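Here is the structure we will look at.
The complex appears here without one of its protein chains, the remainder shown in place.
The first chain written gets the first letter, and so on, giving A and B; residue counts start at 1 in each chain.
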Amino acid sequence: MNSVLHQIAAVIRLELKKTFFTRRGWWVYMLALAPVGLTLLHTVTMSRFQAYGRRGHSLYTDTEIFAFLFQTYFLRLGIFFGCVGIFSNLFRAEMLEKTLHYYFLAPIRREWLVIGKYLSGLLVAVVVFGVSVGLSMYLVGRHQGAAWSSFFSNGPGMGQLAQYLLIALLACIGYGAVFVFAGLFVRNPMIPAAVVWVWENLNPFLPSFLKKLSVIFYLKSLAPVTLPVRTPTPISFLMVDTEPVPAHYAVPGLLLVALAILIYAAIAARRAEISYSE
Amino acid sequence: MSDGLITFSDVSRFYGEALGVNRVKLAIPPGITSLVGPNGSGKTTLMNLMSGLIRPTRGEIRVLGVSPDRPEELCRILGYCAQFDAFPKGLTGFQFIHSFLRIRAMTEEECQRHTWTALETVSMADAAHRSLAAYSKGMRQRIKLAQAIAHDPRVIVLDEPLNGLDPLARAETIELFRKWGAEGRHVIVSSHILHEVDRISDQVILLSQGYVVAEGQIQGVRSEVKDQPMQILVRCNQPGRLAASLFQQDHVVEAKIHPDGKSVLLRTTDADRFYLLLNRVVMEAGLEVESVAPADDDVNSVYQYLIGAEGGAV
Partner (left out) sequence: MAVYKKTYRPYEGGVTAGWKRFLTIPRYALEDLQRSRFLNIFYIASFAYPVIAAIVIYLEHNLAALQGLSAEKIAAVVSIDSGFFMSFLGWQSMLALFLAAFIGPGLVSPDLANNALSLYLARPFSRTEYVLGKLSVLLLLMSLMTWVPGLLLFSYQGYLEGQGWMAANARIAAGLFFGAWIWILLLSLLALALSAWVKWKPAAGALMFGIFFVAAGFGQAINQVEDTKWGLLLSVPSVIGTLWVWLFEGNRSQSTGGVFFRLDRSAVIPVEDCWATLAALCLICLYMLARKIRGAEVVK
């Protein structure tokens, strides 16, 4: 068992060396860091408002703004497309660059290889998006000064942040499993990405048992702040209205779905062959 | 007994409707074995099959008793230098070898030691910390070789290993093959350069259009090619007289005096009877023979006889 862990750690280390903070991943970092820039701009704007004696956002408004930012941007766009880029490339990019055979010629069970690559992708996604969520939440209300600090130290701020981070982690786990699987078996990951995206957004219209085959379904109920109903916008079709699921059911449910996909990917990887020419 | 061999039992591999290899039955002993054949004859397919990168459509393969279906066992005893000139991005030569050794669950010290040994074996220690992207074609070929042998495998599979190497590196690499073969390892080499294959191989496997056309030691293979008369070059003091005496026999089909006037090239359909006859003629005529050597029992000739017409150029 010790040597298996050793091997998985070696795969993770190699993957991180190859992919973490490389030029080709610039757009993932852009996706993740865009909200940080936006919330920084927000805090600067609000501070200037206050400096000129104008009334800025209330603390409650800021928490609501962050909830909106998290649910519409992070969850449905940033983390989703970030996971498409990170996870579907774990195997697909190696096939395109004709380097996967180096892994297949190492004395490691393919199952552990899938796990190692998946964990390395998860680590990158969680660090990048976790940092972005944390920074964005901190910056969105920074202009509140002591009240914002108190919101974190004495109020529900820290709990909310932990919940957002948990949702981001679970989203990375869920989407990561889906796209590592897609990257192994589909030549053009754009197709499964589009299918999953449409599926996730069709969720409100699906029958109850099909709703459960969606990552959004499990995450919706974990959000600490409920979004107010808004008037339709040009992208209102992005909003997914799922039925609430208790957290004690949502978290293990999502983990089970991700695990089932990963197990299937690992079993199928065992039968995978090197055929770069296809 | 078969645990010391690489065996293919009636192995076929199809790519959809296209044939990779068909009905291959082989038992490859230790030493240097060369796979020879034109493009598309199935050399790489055979190598990929024995290293587990692809699976047979039919039949069974065992590499020293291990099934390629179990990469976790097979890759401990096998090293494969594939033909693809591609490397993981962003690594140095040292990191490339070291990282994949780490996946073998070796300790850090072992990894370091094996990495440096492999780099020194292919004379790449000086360039170890340079980025792979900055390597020349020959350096890339050598670092691939180093990565394939870094874990000290018993079976070394090398697909076109001499490609891109300069003459000096080529000679050094061939010496390495010889050394590994002499140590009792299995060294499976595919190459287009027939005279080099000829120099280093203990046995050859000739492939054409997915079928094994011949296998074994090259002289043995040549002797089995009955429909092509053997060519024998005899250097002696009276080549004309020798040619006249031998040409009277029905199994000697051609005799050609070399322009230098010191040797004669003879073609015979029965080598055993020819050698007996040659001894007799030399004794009777009192000729002084300098050398007698087969002129077409090299890989190139055998290749031309067996594959040449259909295989085209290699």
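Following the convention adopted for this analysis, a residue touches a chain if its C-beta (ideal position, glycine included) is under 8 Å from a C-beta of that chain, and two chains touch if they have at least 3 such contacts.
Fair warning: this is a prediction, and the values are worked out from it, not measured in the lab.
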Output for the hidden chain's shown neighbours is A
Sole residue of A:Ile65, A:Ala223 or A:Leu255 that reaches the chain not shown, by the stated touch rule
A:Ile65
Option from A:Leu90, A:Ala193, A:Leu222 or A:Val245 whose C-beta touches the chain left out:
A:Ala193
Contact with the hidden chain (one of A:Lys18, A:His42, A:His143 or A:Lys211)
A:His42
Which one touches the absent chain: A:Leu77, A:Leu161, A:Leu202 or A:Ala223?
A:Leu77
May I ask you to list the residues on subunit A that touch the chain which is not drawn?
27, 31, 34-35, 38-39, 41-42, 45, 57, 65, 68-69, 72-73, 76-78, 81, 84, 93, 96, 140, 187-190, 193-194, 231-235, 238
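One rule holds in what follows: only the chains that are shown with their structure count from here on.
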How many angstrom between the C-alpha centroids of subunit B and subunit A?
51
Under the stated contact criterion, what part of subunit A meets subunit B in this complex?
3-4, 6-7, 10-11, 13-14, 17-18, 22, 24, 97-99, 101-110, 271, 273-276
If we count contacts the way the header does, which residues on subunit B are in touch with subunit A in the complex?
15, 48, 51-55, 71-76, 78-80, 82, 84, 86-91, 95, 99-100, 102-105, 147
